[in-house]
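A single protein chain has been removed from this complex, and every other one stays in its place.
Up next is chain A:
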């Protein structure tokens, strides 16, 4: 069966913050560009980001990008690549100013400049005191940013393929990326997109966990496609648990609440973060706060009848601040926790939120993999940006507000790299391999013909239970070893999933089955990578190896799907222009 071909200079997969920012670079360059998204772009999960986007604008207090860089390196627990971190923090002010010029409705200070609030781990002068670095549009910063970027793409006449799900990456015999196979959801038709360059901006995969702040669509599609195409995944053991998910519902409550002065209380009414982080208190980085909360619960000081959560108190901020700066979380608390935070505290628990790992890239957004002696050889024609990519700026733990920044800085950078590559190195298209798209057709045919298999929802739930139980905030050798065994058993079940819906038209059962094939790659990568790392660093807190071990473990994990093996590559210790920030003990 021949698959119809559509040909573009560049194809972007994903219409969230990173994909849309990259699309602007490509549209402006005049290259023929397609943006594929499985949802209408403003439904991408960037829309749910709340608290802010960081940049050392210094609108409220003195700030410097070097301080932002220090905080990000320390926040990453020295697993972040310092060249990429310098690049991001230096570019942050111009990236935010650009969003403002695009029309983003930031909150304002009395002098008309962009409003900035404090956020976890962001400090003045290398840890002295919290600094107001998070540029905010109330507590809807992601919504404001995503809509602004979409609107700017409307202006630029970007060509969108909406509700098209990318299925597989197409690599030729040289290993170069020459396109992507995609499913038009409305018709069920499969097409090959032939391209000189492909950018993945497919977002996160938090749905491998049973409780997650992530949207249903966060199924790691870019990661699944990469693994199936022989591209390794980097640092997949590092998953961020956001301290304040609504207990039971999983919905996010921004760290901006604590930035505005909210505090965490245990069952005794004690502001316990003062004990764990005497200096930054409730504004310590997320991994630190999440562990402290879990510790309180483990030691019996949890709240509620089951003593299983803590309370986020903000009524002392007063109704005016809450209504003006935090209207969205008030709405969420009322709808999902049944409490009005003007009067009552919000019950919260650490909830899976963000994937620090992903497709290995450099700060130019180029996908890089080991080849011979080179640990980071460029994969020609392949780019990644945003949560699906690992640049690595977040290392073992991301600071709040650095993700929105990551999207626009690396979306733009990857877009620029693609334009350069396509214009300078790719006068014409490399041919599609003869079997291009066959793997996708086989996957769909398997689903169409499968009988006697298991339901997608059941297998997905089994995967989520396993990851939730075995790769949580606190980990240990026994649990991880069990997790590795169990998740590989679930992976076998994924091969036999069955759907009853055989319709060609908008077949969401098929989409969910295909998504599960991506999720399971991420879940297996997570457990195998986590099981191997015998230290504690950032979000990987290992009970049997409680110290960070820079001697042995200051290195990035690379997971290969075909034989489920791991290799490692060094952390970039050489920034672009400044001095190396050497590892220190991480206290706050």
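In this text, contacts are C-beta pairs under 8 Å (C-beta built on N, C-alpha and C of every residue); 3 or more make two chains touch, one makes a residue touch a chain; residues count from 1.
Everything below uses one rule, namely that contacts and distances are computed from a predicted model.
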item: Omitted chain (choose from "ABC transporter permease", "Aspartate carbamoyltransferase", "Succinate dehydrogenase iron-sulfur subunit" or "3-oxoacyl-[acyl-carrier-protein] synthase 2") - UniProt protein name; value: "Succinate dehydrogenase iron-sulfur subunit"
item: Residue, one of A:21, A:143, A:258 or A:412, that touches the chain absent here; value: A:143
item: Of A:5, A:109 or A:129, the one touching the omitted chain in the full complex; value: A:109
item: Per the touch definition above, residue among A:186, A:425, A:442 or A:544 touching the missing chain; value: A:186
item: Absent chain, residues of chain A that touch it; value: 39-40, 42-45, 47-48, 97, 100-103, 105-114, 137, 140, 143-144, 147, 151-152, 154-155, 186, 215-217, 248-249, 251-252, 328, 331-332, 335-336, 455-458, 499-501, 503-509, 512
